[in-house]
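My questions will all concern the structure given below.
All protein chains but one are shown at their positions in the complex.
And now, subunit A:
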Amino acid sequence: MRTVRIPLAIRIPAVVIVFMAAIAVFISERVLTRLQEAQTRHLGDLATVYLDGLAPALVAPVVREDVWEVFDIIDRARQTHADLKPMETVVASADGRVLASSDPRRHPSWSPLPSSFLAERTTAPTIASNETEGRAVARRDLSSGDRIVGSVHASFDITPLLAERRSVLMTLIGTNAALTLVLALTAWLTVRRMMRPVRVLASHLMASPEGPVEPIPETLVTTAPREFRGLFAAFNRMAEAVREREALSRHLAEEERLASLGRLASGMAHEINNPLGGLFNAIDTLKEHGERSDVRKRTIDLIDRGLKGIRDVVRTTLVTYRADRDARSLQRADIDDLKLLIEPEIRRKGLVLQWRNEGFDEVRVSPSVVRQVVLNLLLNACQATPPGGQVSLRATVEDAHLVATVEDSGSGLSDSAHDVLAGRRDQAVSASGSGLGLWMVRRLVREGRGTIAVTPRLPKGTTIRVAIPFAREEGLADVA
């Protein structure tokens, strides 16, 4: 699940708002509860005073069931308690009938006590509030001696109390909202101010991938908060280091480009040099045994193939740099030719060469590519194998691929050579020049969309297997 990251400049004010709201709710609840308690107590006191004031005067007329006098007392009391606002006062007999009420039309004498008044007998004045109706009712029993002779009830208008509570609530909400807003705004401004150096840093960091890393201007560093001054300085040091490295990289890249040109020239010289040895041998043979027609014919053939090899190298180079392709397909003889090219080296080092080239006559792969790849691998194998060792080639066709496997009994490929073949590094050219051949192998195989697999050979040596897929029909074009 992806979490949405909210900016600090929003998050902190939001936390402030939530925090303040929680405090506001808590405080408001406390204040209102206390206010309600105070109001209830006040109302209870007023009701008690009111009912207690009425009670002694009422006992005798209630006992006599003197309707007029009861009415007269509560009617006068209503006038004197004008500020308390008893809405209604009802005096009931012990059997629960109204003797007289302050509003006889609503509660006529001798009617049952209305259910809105408290029916339970109480020893002390009792008050019950009904906030939805905005009234509170109080009851006090009238006793003469030990006997309850009746009860006096009063209902009070508590809407002013509720209005006061509502007004306090509104004030609390208003004050808290204003306070929360001010604090949230302050928090937002503070966080924005605090985050300014971070934004500066971020903008400089973000700019880096596209353009050069720019150090933070000195004026910003000096005006930044103390905590950020060190950070900015560190960033500037890093930016400086990155700039230096970029300069070095550019320098190295330039050198690399020159080295590549050297490698190419070296490769070409190498490839031309290989058949040259054979050609000179052939010319020696012609000088010595030129009169013998069979030798002459064979040698001339050899010279022809050697010159063709040189032509192929040139063509390969052209292929490499012109991205053209051979017009013709690979023939088995193209690979067998290499045997002639490699034999001088084999003989010189006294190696044993095993040669198996079978399973096809002609396949649609570039002969120059295959020849260069195989030649380079063989030369490399010869170089790696100590005198008296064994070098072998096996060329065959598998699943529309030409597969050439070269084995040697040398000391194994170095890590750097391994990396070159695997394409992990480009610049590894060993002093002996062996690496150069491998670099070209990898490059050519990749162009032919082929694969290279390197495995150790038991008990010693290396096996390098190259597979190059057959080209599609239209893939071959004349380059000569």
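Here is the rule we use: a contact is a pair of C-beta atoms (placed from the backbone, for glycine too) under 8 Å apart; a residue touches a chain by one contact, two chains touch by 3 or more; residues count from 1.
One rule holds for everything that comes next: contacts and distances are computed from a predicted model.
K.L.:
Quick one: find the hidden chain's UniProt protein name among "Iron ABC transporter permease", "2Fe-2S ferredoxin-type domain-containing protein", "2-oxoglutarate oxidoreductase subunit KorA" or "Phosphonate transport system substrate-binding protein".
P.N.:
"Phosphonate transport system substrate-binding protein"
K.L.:
Could you tell me which of A:Arg5, A:Arg105, A:Lys287 or A:Arg472 touches the chain that is not displayed?
P.N.:
Once the missing chain is taken into account, the touching residue is A:Arg105.
K.L.:
At which residues does subunit A meet the chain that is not included here?
P.N.:
67-68, 71-72, 75, 100, 103-105, 108-110
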